[in-house]
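Beneath this line is the structure, given in structure tokens, with notes to follow.
One protein chain omitted, others in place.
Every chain is named by a letter (A and B) in the order it is written, and numbering of its residues begins at 1.
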Amino acid sequence: MINVVLLGVVYILMGVGFAFILNLLGIFNLAHGAIFVSAAYGCYLMVVKLGLPGFVAFPLTVLAAAAFGVLVERFLFRPMKADFNRTIMVCIALSTILVTTFNRFMGTRALSIPPFIAGTTGIGPYKVETDRILAFCIGIVILVAIILFVDRSRWGARMQAVTQNREGAALQGIRFGQIAAIAVAVGFGLAAIGGVFMGTLYNLTPFVGDVTLIKVLMLVILAGLGSFNGIFYVGALLGVLYGALPVVLNGAVVDALASIMVLALLIIRPRGFFGHE
Amino acid sequence: MLLEVEHLTKNFGGLSAVNDFDIQVAEGEIVGLIGPNGAGKSTVFNLITGVLPVTSGRVMFDGCDITRRQPEQVARLGIGRTFQLNPLFHEFTVLENVTSSFELHPYSSLFDIFFSTRKYRRNEAFIQEKAHEILELVGLSEEADELAKNLAHGHQKMLGVARALATKPRLLLLDEPLAGMNPGEIKYSLDAIRDMRANGMTVLIVEHNMQILSLCDRVVVIGFGKKITEGLPGEVRANAEVISAYFGADYVC
Partner (left out) sequence: MNEVMNISPAVEESTATGETSRTKARRWPGMSVVGALFIVLALLPLGISGSYYMHVLILTFVYVAIASSWRVVSISGQFNIAIGAFMGIGAYAAAIPSVWLHWPPWVTIPLGAVAATILGAALAFPFARLRTIYYAMGTLFLGYVVINLITAGGKTTGMSTGLGGVQPLFGDRRYYYYLTLGLMIVSMFSMYRFEFSRIGVRMKAVSQSHQVAASVGIGERRNRILAVAFGSFFAGLMGAVYCHYQGVASPSSYGLGATLWIIMYVLVGGINSFWGPAVGVGILMVIPEFFFRDLKGDLPYVTAAILLIIAFTMPEGIVGLLKLARDRVFARLRRKEVDLDASGG
């Protein structure tokens, strides 16, 4: 049960991060999965090799990912001038470099980040691993923070202005470069949080990124490209789908079901469940 | 009648853009369709040519019901058109815009094209020749090798007409052909349309510019999707209702 909820939270984190970059920069960040994996490996290295406590390693990883996002925006995305073909080349190069690196130095062996807190907590009659509850709480707090950031903060308002009308926003003196850097930083940071959570929950190999990327694309399309709120509902739905159904159905069947759903939706209603014309 | 439109209705959600609208065009006629902004003129064109599905009503062309035809089928049957916002094949040259529009006459099958049979090569040579003739007619010969996107606005409009002519239409629908042209270009275009009429072309024109009235055999006035009045250009010009439709509160140019 907690797995379902947690999986939902991870998908939403990933999806929101992806949507930030897509909505503001118009970039399909095909390196999102690689960032996710890199963060998980980074956290693993800090905890296992450097012996840092989880409470230090986790925020460090997220900050590092966000900083990396700023660099990527400035030196990789911005020079491409939002040309679709060029940005996907850059994303694939970036993702190749990251995945190859972890493949080379960590091997393809499955790893797992040790739990930050050992032990279980009793909730009523159930016993649940404490770190999962913790992860869930952190995830929820971050999601709430993101919603508040977008809805209430000055930067959030600027981001919405840019999403709706880039030229208009520029006329009001909003600097696109800053907004873009923040969007990518937040996007990468959220992917990193998702990566660390997944790293503690499941096994980690350099190739989980590809699988995750597909899930994220699924989520973003089902929600409707450009829709932000839809991601929360659809993320929860996918969490249920992938968290609960594999118990009764074969994993490949669940995958096939989900992807056929995406196809059907695209053909019948290309704008997604929550998209608008 | 070449074109007969009966009880044409189109609803966009709650909005009735075209409402029980009738219009007839006889072979060889030039008919004007005028009305204020948002009256539904472009929508009528889109309904006739199958770009939008009709809500109800009927469109007959040359005795054949074309109400539910796809746009390319309508073009095949002989209705050529231009668009108000005038999209073009921007990456093609002016000449290519016209040659690519020769899809129907002469016709080459996929087999002919792929294997470059003699028939195909003959057709293509013919098309080159005809395309130059059309460009000459609309005054774009000098720009033949320019990319369409680099043309001045007025020339782009004329290119739209040239492209429609390339389909060798029996009925030509022009959506605001004079909009955005300078006076010289307007005069030239009016002459070109007059030439088309001399060649026996049937034309239905949507236009805001009242100069067009001098060309028309008949004018239909549309307001809020309904036919308001219809008559000779002189009559319509005198009709008070038209004046109010044009210069009333709704009129925004």
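As a working rule, a residue touches a chain if its C-beta (ideal position, glycine included) is under 8 Å from a C-beta of that chain, and two chains touch if they have at least 3 such contacts.
Bear in mind the structure is a predicted one, so any value in this text is a computation, not a measurement.
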Chains on display which the left-out chain touches in the complete complex: A, B
Per the touch definition above, residue among B:11, B:24 or B:100 touching the missing chain: B:100
Touching the absent chain when the full complex is considered, from B:13, B:184 or B:200: B:184
Hidden partner interface residues of chain A, rising order: 28, 30, 79-80, 83, 85-86, 88-90, 92-94, 96-97, 99-100, 103-104, 210, 214, 217-218, 221, 225, 250, 252-253, 255-256, 259-260, 262-263, 266-267, 270
Touch list for chain B against the chain that is not drawn: 49, 51, 70-73, 75-76, 80-81, 83, 87-92, 96, 99-101, 103-104, 108, 110, 113-116, 120, 124, 128, 132, 135-136, 139, 141-142, 144-145, 163-164, 166-167, 184-185, 188
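The rule is short, and it goes like this: only the chains that are shown with their structure count from here on.
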Where chain A and chain B are represented by their mean Cα positions, the distance between them in whole Å: 50
